[in-house]
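The complex is shown incomplete by one protein chain, all other protein chains being positioned as in the whole.
On to chain A.
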Amino acid sequence: MTDAPPKIRIRDLHKSFGSKKVLDGVTLDVAQGTSCVIIGGSGSGKSVLLRCLLGLMTPDSGVIEIDGENILSAPASRRERLRGEIGMLFQNAALFDSLPVWENVTFGLLARKHLSRRNARTHAGEILTQVGLDPSVGDLYPAELSGGMQKRVGLARAIAARPDMLFFDEPTTGLDPIMGAVIDGLIVNCVKTLGSTAIAITHDMASAQRIGDQAAMLYQGRLIWQGAASTLMESGNPYVDQFTHGRREGPITMELRR
């Protein structure tokens, strides 16, 4: 708890699709250089929240500030520039299937001319090694990779430019437990060494505790609980407890049945 303005500040964010309210007043602060994990049931709007932060979706109302600047009212060019400071891992990796892996990984660097095409292949190999892939994978096409490998290439692409902010949509889903732990370590490393601010969505409680400083649970369009990630398993909140322990009985099931 410091006096510096949070890196990311979200206030009363609303987003509906037709009559379906997905976000119904989300409020969240993420401090510079910390990471926040968001948990919540399938379809609760976690991915929608990240899309709003990225500016890929426009919320119906609310405020999103980055470094104290309201990005929703910023001009398009400014928002485009801000988006360049964010590395994003999409839930389904979203690799460019017409390009080889090495070009996927270095795409952002090449686009910003931070790298010449000549050096890109070698550089991609270095980043691939960081996410536990052999540099030779760089010459394959995304369709030739397993789901877990695609995820890791997506992660490599997200961190390649060493961005200021990192968003991960289920970074470890589809990975074996050991690789999951390796990726978690990598994410923590990015936050620690690069000083990046991270938001991660996950369904894996062990991973949530490894990655997160803070944690929050999204339920029925609101963040119904926020606290230290280490207290996730003993939050004292009946909704969170049921969710993290995967119990069938509890307030969440009851409401689904009604």
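General observations
We adopt the following convention: a residue touches a chain if its C-beta (ideal position, glycine included) is under 8 Å from a C-beta of that chain, and two chains touch if they have at least 3 such contacts; residues count from 1.
As a working rule, contacts and distances are computed from a predicted model.
Its UniProt record calls the unshown chain "ABC transporter permease", which is the correct pick from "Fumarate reductase iron-sulfur subunit", "4Fe-4S ferredoxin", "ABC transporter permease" or "Porin".
Of the listed positions A:41, A:108 or A:174, the one in contact with the omitted chain in the full complex is A:108.
Contact with the omitted chain, checked across A:48, A:95 or A:175, is made by A:95. One of A:83, A:121, A:162 or A:203 touches the chain omitted from the figure, and that residue is A:83.
For chain A, the list of residues touching the undisplayed chain reads 51, 54-56, 80, 83-84, 86-88, 90-92, 94-98, 107-108, 111-112, 157.
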